[in-house]
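Note that one protein chain of the assembly has been removed; the remaining protein chains are unaltered in position.
Right after this comes subunit A.
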Amino acid sequence: MADDAAALEAHLDAAAALLGLRVAPQWRASVLAHLGVTVTAARLVDAFPLEDEMEPAPIFAPIAPGGAA
């Protein structure tokens, strides 16, 4: 993970520029720390094998004409 430091910094700079987000110098260390923690969580999930057919589970229901919400 030590190699991650440079990758996280480069990623943050590129992604923030793409998203139009400003990262002030005084926030940078904190944002990078949170980015490292979040990427660690993401990798833990990513490392778990799932069948290709496993469907995602957010909420979606088709909306018929005249339907609410």
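Basically, a residue touches a chain if its C-beta (ideal position, glycine included) is under 8 Å from a C-beta of that chain, and two chains touch if they have at least 3 such contacts; residues count from 1.
Keep this in mind: contacts and distances are computed from a predicted model.
Asker: When you check the chain that is not on display against UniProt, which of "RNA polymerase sigma factor", "ABC transporter ATP-binding protein", "Spore germination protein KB" or "AtzE family amidohydrolase" does it turn out to be?
Answerer: Options "RNA polymerase sigma factor", "ABC transporter ATP-binding protein", "Spore germination protein KB" or "AtzE family amidohydrolase" considered; the missing chain's recorded name is "AtzE family amidohydrolase".
Asker: For subunit A, which residues touch the unseen chain?
Answerer: Those residues of subunit A that touch the unshown chain are 11-12, 15-16, 19-24, 27, 30-35, 37-46, 48, 50, 54-59, 61, 67-69.
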